[in-house]
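Only a single protein chain was left out; the remaining protein chains are all shown in position.
Here is chain A:
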Amino acid sequence: MQYLVSVIFDSDGRATPEEAAAIDVFNDRVQADGHWVFAGGLASPATATVIDNRDGASVFTDGPFVETKEYVAGFWVFEAPDLDVALRLAADGSKACNRKVEVRPFLAPPE
């Protein structure tokens, strides 16, 4: 079972050196414990481009698909047997990166 853990933040700016160091320690532990799938930090929403090619016209729009005060600044994907494990990992991740996080399960494969 995989969980997306989105890091929620409300301003530009990268992690401080202390935060980055704590994230490294956390990531090492997640990898050692076998929960690691993928993770990454994202550039600010202002750098986003929205593409709509549903009718083949490939319209590009500058900026994010929705303007919000808080946005996803990065994410982890964890492998975890159940939500309790995912929540514990997410809580430690929130502490390490010093930001709020949201846990969301991936859809189970279709039956």
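FYI, a residue touches a chain if its C-beta (ideal position, glycine included) is under 8 Å from a C-beta of that chain, and two chains touch if they have at least 3 such contacts; residues count from 1.
As a convention for this text, contacts and distances are computed from a predicted model.
The chain absent from the displayed complex carries the UniProt protein name "RNA polymerase subunit sigma-24", chosen from "Chromate transporter", "Nitrile hydratase subunit alpha", "RNA polymerase subunit sigma-24" or "Molybdopterin synthase subunit MoaD". Touching residues on chain A toward the chain that is not drawn are 1, 81-84, 86-87, 103-105, 107-108, 111.
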